[in-house]
Each structure stands twice: as C-alpha cells, then as structure tokens.
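Left out: one protein chain. Kept in place: all the others.
Read from first to last, the chains carry the letters A, B and C; within each, the first residue is number 1.
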Amino acid sequence: MASAVIPANQAPKLNYLNNGHSLRSWLLTTDHKRIAVLYLISVTTFFFFGGFFAMLIRLELLTPQGDLMQADTYNKVFTMHGMIMVFFFLIPVVPAVLGNFLIPIMIGAKDLAFPRINLLSWYLYIIGGILITHVMLTGGVDTGWTFYSPFSTEYTNTKIVEAGLAVFIAGFSSIFTGLNFIVTIHRMRAPGLTWSRLPLFIWANYATSLIMILGTPVVAITIVLVAVERLFHLGIFDPRLGGDPLLFQHLFWFYSHPAVYIMILPSMGVISELIGCFSRKRIFGYKFVALSSIAIAVIGFLVWAHHMFVAGISLYAAMIFSFLTFFVGVPSAVKVFNWTATLYKGSISYATPMLYAFGFIGLFTIGGLTGLFLATLGIDVHVTDTYFVVAHFHYVMVGGVLMGYLGGLHFWWPKISGRMYPEGWAKLSALFVFVGFNLTFFPQFILGYVGMPRRYWQYPPEFQVLNVLSTAGASVLAVGYLLPMIYFLWSLRYGPIASDNPWHAAGLEWKTTSPPPTFNFEETPVVTWEAYNYDEIPDKELEAPVAR
Amino acid sequence: MSGQVDALYIYLLLVAGVMTALIFVAVTVLAIKYRRVRGREAQQIEGSTILEITWSVIPFFVMLTFFIWGAVLYFKERTPPADSTEIYVVAKQWMWKFEHMEGQREINELHVPTGQNIKLIMTSQDVIHSFFVPAFRLKQDVLPGRYTTLWFKATVPGRYHLFCAEYCGTNHSGMGGEIVVMEPRDYAQWMAGGPAAPLQETGKQLFATLGCATCHRSDVQGRGPNLVGIYNKPVLLEDGRTVTADENYVRESILNPTAKIVNGFKPVMPTFQGIVSEEQLNALVAYVKSLAQPTPGSAGLQNEPAASPAQTQKTQVQ
Amino acid sequence: MSEHEEHTTHSQGFYIAIGVGLLIGTATTVGAAFVNLGPFNPVVALLIATIKAIVVVLFFMHVKDASEKLAGAVVLSGFFFLAILISLSLADYLTRSWR
Partner (left out) sequence: MEHEAHNPALLHHFVDAQQQKNAASLGMWLFLVTEIMFFGGMFCAYLVYRLKYFNAFAAGSQQLSIALGATNTAVLIISSVTVVLAVKAAEAGKRKVLVGYLAVTVLLGLTFLGIKGFEYREKFERHHVPGPTFQFTDTFDDNGRQIPVDSNEAQLFFSLYFAMTGMHALHMIIGCGLFSVLAVLAWRGHYSPGYFTPIENAGLYWHLVDIIWIYLFPLLYLISRHS
C-alpha cells in the first residue's frame, strides 16, 4: 500500500473522507480524522472571530483619541479577542486539529484510545464555543481574559459567569483531549515503535497533554470559585470580605502560564517534523529535542508568579520565581540551536512549510529572548502590563503557534485533503504573514518600553506613529491569513491530486494513502526503523513535490 | 533609578541582539549553503552531547547574570530609604488621589521636589490598579484592602505621565495624570499655597472624635495598647506570634481589630470597616506613625528608639 | 501481560482487615486532635491522613499489585504537581513582610 499513486481520472479508493457523506456520519463520527476536520472548521471559525476583534482593536488604536467605539465597547472587544484566541483557538488549534489527525497515524494505531471521548471533547468545545458566542452577542465581558478579581467578582456588570462557564467547559474538552493523547501514546503504539523512535511531534504533544491534565483542573476550580463568589457575594478573593485577590492570580497563572506551553509545544513539534523533512535529515540531537519538550512542560509549572512581580507578592517569592523562570530558557534555547544545527550539511528545499519553519525560528527567537527581559525583575517592573508584554506574547503565541500551525497545515494538507495546495500562492501568503507580523508587533516592543500600557482605549499622542505602523502591519497580516483560507478551499476542488508521500517524508503517516482510509492502515505496521530515517528514503531532489 | 533600569535594558538588548543575529545569520547562511542541489545528499549527523551541554550551560550562565543584576535592581526598587518623604495614594475607579503629609491634597496630579526620596503608600478603594510612571521605569500594583509601597527620587524637573497599568474597568485608559517634578524651592512655594492641616493633625482629630483616645491612652494603661512608639516595632501577639507594626498592621488593626490581638489585651475593639474612608484611614495611620517620632512630622527618625524612657517602658508593657 | 490475575492474591479477610485498620486510623486522628501537641497537631493529623491515603492507594487501588505499572507514577506525579502549587504559593505568603 505504501506510496500507491492514485491516477486522477479513476475513482478514488475508499478513504475517511468519502466513507459516508451524511451529516450524521460526520457529527456522530468517532474517527479521529473526521473529528480533526470538525475541529479544523470550528477552530478556523473562532480564529476569524478573534481576528475580527483584533482588527477592531487595531483600528481603534489608529488614533490617540477613542473615536471608533466607546471605552466599554473597546474593553469588551479586547476581552473577547483574548478569550476567543486563547481558549478557543490557540489552546486547541495544533493538538486538536493536527494532533488529533496525526497522533494515531504517526504511531500506527487505528484510532485514539477513546474515540467517543474524543468526540465528546469536540462537543464540549462546541458547547463552550456556543456559550462564548452567546456572551459575545448579548453584551460581552469586559474583564480581560484574565478575570482578575475583585474587578471580575464584584465590580463589572458583564456576563462573567456565562463566560466562565464557557471557559470551564472548553477546559474539560482540553483535559479529555490530553488524557486521550497520553493513553494513546502509551498504549497504542505499533509494534517496534519504541519511545526513542517516536516522531518529535508525538513527544511535543505528549508534553502538552501533561500540562492539559495537570494544569487545566486548577483553572477550572478557580473559575468555579470566581462564579460562586460572584453569585453569592462570598469573599474568597474579595479583600473587603477578607479574601486575597493575589490568591486568584496565583491559581489562575498556575494554569495560564503553562497554558502558553500548551500552545507553543505542539507547534515546536511541527517545526521539528518540517525541518527534518525539508533538510532531509534526522533532527540534530533527537533525544535532547524530545526531552526538552518534557522539560519545558515540567519547569513551566514552576514559574507562574513571574506574571505577578508588581502585583504585591513578597520580594523573596519574586526572586525565586524570577530565578526559576530562567530555567525554562534553557530547553527552549536547546530546541532553537538543534533546529539550526539540523540545517548543517542538509539538503534544504524552500517549500512553503519550510518557509514557515524558518519564520518560526526567527519569531520564536525574538519572542523567547524578550521573555528573558520580562523574567529579569528590574526590567519587568517597568515593562510588565505594557505593550512590551503584548508584543512578547504575540511573538510567541502568534509568531510561534500560528507559524507552526500554518506550516504544519500546508505540510499535511495533502494527507488531510488528498490535494496539493497552490505553491506559489502559499509562498506569497507566507511572505505576507512574516512581513505583516513583524510590522504589527515589532513596534509594540518600542511602544511598551516608552511606556504605553496595555488595554488602553486612548493614549497620549506621542505614541501614535508606532500605533499606526502596527495597524498597517495588521492589515498586511490579515491578508496573509485570509489567503490560505481561500486557496485551501480552492484546492479541495481544483488542487492537484496528492500522492501518498508528496514530500518523500519519513514517518508512518506517509506510508498510508492520501487521504488515509478510515482505520488508517490496512494492516498494523511494524516499525523497524528509527525516526527521520531520511538516509533510507530516496532523495528525489529537484523533483516537484507534486505527484502529477 | 531610570538610568539603572536602562543600563540593564541595554545589556539585555545587546545580548539578545547578538543572539538573534547569530541565529538569523546561521539559519540564512546554512539554508543557502546547503540548499537542495542535484547530486548532493544530506549527511546524517546524530548530534553531539558536548555541543548540547555547551549550548545549555553557557546560555544559562548568561541568564544568571540577567537574574542577579535584575534581582539586585528589584531589591533597590522595592526598598524605600528610611529618609523618604511619605505621600499617601488612594486609587479608585478612575482617579488617583494624593495626600501629602503636610495636608495638601491633589487629584491626578502629584507635585514632588527633585532630589528627595519619595515613598508612596498606596491603597485602592475598589479594584486593583497599578501606579506606573514610565519616566521613572517604575510600576506597582495598588490593591484594595492593603498598602503597597513604591519609592522614587526625581532628578529632573518636568511633567511626567502617570498611568494606571492594571486594567480596572471602563475608563482604565483615562485613569492617568501627571507627576510634576519641581525644584525644591518651587515645590516649597507650591506647598505653601495650600490651606490644609498636616495629615497627622487630621488623624489626631479623628483619633479623638472616633473615640480611639479613650482606650488607646498615652498617659495611663487603657483598655487598648498604648500606641506611642509602636510604629515599626515588633509586637507580641496573643497567639504567640510576633509581627512588625508597619502601615499594613496598623491599617488591619483599625479595620479588623480581632485579627491580631496584642498580647495581654482583650478583643474588645469594634471594627471601623465602613466607618472610616480610605482617606481617614490614611490620616489615622499617619497619626499613629507620627507617635513614634519625637517631633511629629519630621521624617526619617522612625527607626530610632521611641522618645522617652517612659514611653519605652509602656511599649514593653504590651 | 497477565496482569489482572494478580489481584486475587488478597483474600476477603485481608481487605476487611485493611478496612478495620483505616477505621482505627480515623479514631486515632480524632483522638490525637484532642491532645495538645502544639504546632504538631495538624502535622500528626495530616501524617495519619497520608498513611491512610497510601494504604488505600496501595491495597484498595491495587498499585502494590502492579496491576497497572504506570499507576504509581501517575498518582505520584499528581501529588508532585499539587505540592508544587501549594509550596510555591506558600513561598509567597510565608515570606510577605505583612500577611
């Protein structure tokens, strides 16, 4: 079955896409690939909601006065932007779409360990999504995605409880996804597929799942406490009734800092796959890259209070957390160095996914290094809660996560859809994304250092030039994000039929058909090779990666 | 202080710049040099433990310098010098209220002299705010229910932005103002312009009108502890713990008297929660603090042993 | 792979004995609460609770019988990360100059 090329004029083989066409066969499917497609559609929808709010923010900030909308509206807009992007896009995007699709195939399993729980996860996500949409349409929330008490528990009159419930439900979707992944990776690997032979994407998703399982319940209970406090006017976090608002921040960031690694780790996994394939090399220092994912997940739990250096925590706690934070820098740096070293003596092609990988390395390097600024106590006091922070986490979360996601989506699109995307358009959009991104967010570093606080609806006129640059960049970025949406849809009908392994890539997912059959493999594969055995795969250099 | 933050920032910028350049150049050069060419195959390289250790350990030690420098700076930023002039700050949605010890009050504008250490004692009436002056490179969240402090020494006269940096609701972005830094002479002139009585005088009157003075007596042992000279001194509590009677302790004892009972006293004091406003509370705290000093109002001596032997004796009675 | 057969190593009487042991543990906890041990009252209470929890995990949840080799590691990791949450939070609360 390996590398069987399907001629375009023949009826395609039975695969997961044409195995049943009814709505029911999609909405009640337990096939991880179909669920991944369901996620792809829903996550993309929320991305465009979130993106719409982002554009509103940038338009408002074009001028120093608050002239496009009311202050309250603006506050709701950035809150909804944050909540939707964080809880309904960035956290699920790579694991739920690419992870869901690829993890069972990459380890040679027929499905995830608990297919019905997988479907349940999607429904929970959708219920949470409907709730947040409902909140969005009926008045919104204005606390920022961070729900800081006592503003959220006593002072705002917006729909905190409903929004909290939405996040709570989406959180359980995430918990079940993580649980499913861990069990699958432990229990369902094909014969011969030892831990040291696993693709790095699997390692990354494993680390992500650990955080989902260990962190998400804490934020869930925290949100419950906020809702209870708000409904019954208790004082769990409200200082007027004896509570401590900093406790909320501790509990919230205990999850929400590692959540950043939920977002970035799977993308790092994608990048490892891309760099290996398009350099035609085994990743340099495979073991270190694999273990660095786990290290990031574990150390990520030790650093949360670096979000609270000026919040009123003790001097000594701040020092402990600052010190621990630098430890996260090490495994992150190890990854970047190893990717770069992989290029050495490779055979590098510049297909779109690889362009995204280059973009990822660049943006993540900047995002990661500016993270060190924020971990440094003396600097953080000045730049925290300013646009410096906004720029930093967009470099990591948008520059990092989205670059990885888009790179991965292009790379596996032939596998998912059975069609190739148009390479020229894709390269153009990659360029738009990279240029637009830097134009949007680099000025924000400067804005932050000169003192523009975040979540500002109006600002002193001297900040205008940089804000205009940022808004201009955002419009370029928007084009860069809209283009793939259009040409991916176009390719579904008009794209060239993809071969089983258009990239001549290593990995089990390329040994089945494109798109794969419902149970992934006709017979369970037996793995006798190491990961990224590019020396054993014929290097069809200079050959167009499209089958015909 | 701003110069020191900038120095550290420039150091970080340099290191980060070098690192970024290194990665960018390496990626670009390698990507071009090893681009796919007919007939040239990739060479498989497994990796190198020595390299891995090198590029883990060296960055770590570089980051350690960030940590140490940053922590030292932070410690300075968070430790007000003893000779600071104190100013009380009350934040509320959406304004900043300032009270000078001399009794001057300001809203959204704070006048300070150059060359003088200023310690802000801040609290919030409602939600969390954050006092942010970009020109001073300083920021501190202002919390309801307790005091946080911030200190600075302005050097150059001028008007500087004051922002609220912690999101606080509708008019968050309007909750700003200016720090007006003046030459000491101009400042003295400005200060003389106001009417107002010194803050601790206001506090003293409140102390009398609220009836505090009936129990907290300074001449004989009353039902409450004698407050003369207690500020910044350790206090032995009923449950055996010892706390320092700092601003937050005095504040808590007014609002929540039963929380930390002084050893040897009964929990008979009623709470003043909801009875005194944040401003009145500040005045009371300022008054109690002034009792620690031989001449009320003069800053800088609160760490010296409390004035007369008689007072010291009474402190020990507690 | 012949894992679940191993459960049967314990008799009904064994489980009941463990149960009685746990009940005695509860009685001890209550008893200890009424004795003034100074700062050690909560320590003793938590120590007994932890012993009881370990007994439940080992014998009732069969971790000792290796029915699930990963189970021990999984549960330990749960408690490990909980310990991180609590200890690092307290690192703030216990070192504040004012609590």
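By our rule, contacts are C-beta pairs under 8 Å (C-beta built on N, C-alpha and C of every residue); 3 or more make two chains touch, one makes a residue touch a chain.
Note that the coordinates shown come from a computational prediction; the quantities given were computed from them, not determined experimentally.
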Touch partners, limited to displayed chains, of the chain removed from view: A, B, C
Per the touch definition above, residue among B:G3, B:G39 or B:P267 touching the missing chain: B:P267
Which residue of A:I127, A:M188, A:L315 or A:L431 touches the chain not shown here: A:M188
Where the unshown chain meets subunit C, residue by residue: 1, 3-4, 7-8, 10, 12, 15-16, 18-19, 22-23, 26-27, 29-30, 33-37, 41-42, 45-46, 48-49, 52-53, 56-57, 59-61, 67-68, 70-71, 74-75, 77-79, 81-82, 85-86, 89-90, 93-94, 99
Subunit A, residues in touch with the chain not shown (by the definition above): 109-117, 175, 179-180, 182-184, 186-188, 213-218, 220-222, 224-225, 228-229, 232-236, 240-244, 247, 250-251, 254, 519, 524
Positions on subunit B contacted by the hidden chain, ascending: 239, 256, 258-259, 261, 266-267, 271
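Definition applied: only the chains that are shown with their structure count from here on.
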Subunit B-subunit C separation of Cα centroids, rounded to whole Å: 42
Centre-to-centre distance between subunit B and subunit A (centres being mean Cα positions), rounded to whole Å: 37
Multi-partner residues of subunit C (at least 2 other chains): 97
For subunit A, residues that touch 2 or more chains besides their own: 246, 315
Subunit A-facing residues of subunit B, complex: 4-5, 8-9, 12, 16, 19-20, 23-24, 26-27, 30-31, 34-48, 51-52, 55-56, 59-60, 63-64, 66-67, 69-75, 77-78, 93, 126-128, 130, 132, 134-135, 137-141, 143-146, 148, 161, 163-174, 256
Residues of subunit A that touch subunit C when the two form their complex: 186, 214, 218, 246-247, 250-251, 254, 301-302, 304-305, 313-317, 320-321
Subunit A - residues contacting subunit B, complex: 66, 71-72, 75, 142-144, 146, 148, 150-151, 154-156, 239-240, 242, 245-246, 279-282, 284-288, 309-312, 315, 318-319, 322-323, 326-327, 329-330, 333-334, 336-338, 340-341, 343-350, 358, 361-362, 365-366, 369-370, 372-373, 375-382, 384-386, 449-451, 453-460, 534-535, 539, 541-542
